[in-house]
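A protein chain is absent from this complex, but the other protein chains hold their places.
A and B are the chain letters, set down in written order, and residue numbers restart from 1 in every chain.
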Amino acid sequence: MKNNSFFYFLTLNLLKEKRRYAGIVIISSLLIFLLSSVLFISSSIKQTLNYTLKAQPDFIVQNIKGGKVAPINSNMVNKILNIYGVEKVTKRVYGRYFFDDKYSTLIVGVDFLDEQSNKNLETLINSTDLKQFLSKEQMIIGQGVKNYLKTHYYNLEYNFLTPDGQMKNIKIFKTLSSKSAIISNDETIMPLKSAQKVLGLKENKITDIALNVPNDSEWQTVKAKLQSLNFNIRVISKKDMQKAYESLFNYKGGLFLVLFLIVIATFSLLLYLRYTLAASLERKEIAILRAVGWSIKDVLKLKFLENIFLVIFAFILGSSLAYIFVFVLNAPLLKNIFLGGSNLTNFAKFTPVVDYGVLSTIFIIFTVAFLSSVLIPVWKIAVTEPKEAL
Amino acid sequence: MHIKIALFKKGKTVIKEFLIYTIFIIILFTAVNLHYFFSKNSINRDSLTVAKVTKITEPSLSVGIFENRFLYLDKSFDNNVYPDMMSINKTGFVYEK
Partner (left out) sequence: MVIIENLNKFYEIDGQKQYILNGINLSVQKGECVILKGVSGSGKTTLLSIIAGLDKPSSGKVIIDGEAVSKLPDMHLSKFRAKKIGIVFQNFNLLEGVNLLDNTMVPLIADKIGLKEAKDKALNALKLANIEHKANKIPSELSGGEKQRGAIARALVANPNLILCDEPTANLDRENSLKFISALKKLHSMGKTLIIATHDPIFEELDFKHKVVEISQGKIGFAVDA
């Protein structure tokens, strides 16, 4: 390659216009960086949520009053257990506790005496700690909650103000890892009874009921049976949740659509500049090359290789930097757009997910548009008689 | 002769500079792919462990997306500075008596 005069001329051509090409590469990679970052974050969150859906019960039964979720009687659990094909019926107690009118935490009450919950808890905190944890009224908090409490000097415990005006003191046992912060950042896990007190629920009241139906062909029937238990019951299936997550972080809609439009507009502008650049400044160069014996094919080959190099360089640079930005640096600034920044600061770490399909679509669209914006004017100049272009 | 040597060196530096950029981009690309290969799914497991305990898989957006904000939803007064002053957007005072 080092003795190839064409390759030498190609490098020479690229480097002699270093500044101009650097400008093109920087703008292009910036656009690709933006697009890829958004894509990486949304696909990472979606993948994490889909992955954790494994832990999501198949159905949730809620009590609706006036269109709002109201506490449900815990004896409903027994009624549900009577339905054939239903398994793992669990009481869920959760709700938002507002520290003030802006910052809030999701209180989750867990029945630690329940065998299943106990087993899962063991993987979250090791078994020696587990005994210690269960010995007192304690809570496990997410990173965001910890950060909020710390800034208010609650390093070891917190006094919750219950709706009936009493104080409920609960010790902080452990903070959840930032690796799980996508779902646990604002969570506070505590014993079921404590949660009921903090959320102002009576002992026989719970937020909702979760259940599993292992045979998925029975889902429709079970859903209908659940619905018939009471007229004000709402049943949410796992599929509904999945759909909600899909649309929540769908990069094709909402804010991202606006972002895409901006990127497309900037990209069109860049292409227009590249087009005029090729049509004016490179006009003489092409005519000279043609006059000294280069064929149309040679000129097109030179310009093609020159620009494909720029495109590949810009694309790899942009997407790699986006990868580092999102998965190594955890997307500062951009993270807040996805996970919210006005409430508790989110310390989420993103699971590396690269959607090669979408990435290669971006690459193909980018390459085709970019190359045609150069090759069309170059071809137009190259086919005219060199005398006219000189 | 010295001109010739100088010129050949110049020629090589152009290719060299180009190769440096190319190698940089290849290294960047490889590093990213290696990182991806070794770290994919590593973080998800922690999320799943928490979700198994809580049975809640909603993203932690710090705002309730499926719940309503009951507390502090309705303020008893409108003006923080003069809480006792009658609100201007209520018409109760006209009809009350």
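Points to keep in mind about this one:
Rule of thumb we're sticking to: a contact is a pair of C-beta atoms (placed from the backbone, for glycine too) under 8 Å apart; a residue touches a chain by one contact, two chains touch by 3 or more.
Because the structure is a prediction, the values reported are computed rather than measured.
Checked against the hidden chain, the listed residues A:156, A:292 or A:333 yield one contact partner: A:292. Within subunit A, the residues in touch with the undisplayed chain are 2-6, 8-9, 12, 16-17, 284-285, 287-298, 385-388, 390.
One rule holds for everything that comes next: only the chains that are shown with their structure count from here on.
Work out the mean CA point of subunit A and of subunit B, and you get 8 Å between them. Partner subunit A is touched in their complex by these residues of subunit B: 11-12, 14-15, 17-18, 21, 25, 28-29, 31-32, 35-36, 39-44, 46-65, 67-69, 71-72.
Within the complex, the subunit A residues that touch subunit B are 1-2, 7-8, 11-12, 14-15, 45, 47-49, 51-57, 68-69, 90, 92, 94-96, 98, 101, 103-104, 106, 108, 110, 117, 120-121, 123-124, 142, 144, 176-177, 179-187, 189, 210, 241, 244-245, 248, 312-313, 316-317, 320, 323-324, 327-328, 339-340, 342-344, 346, 348-354.
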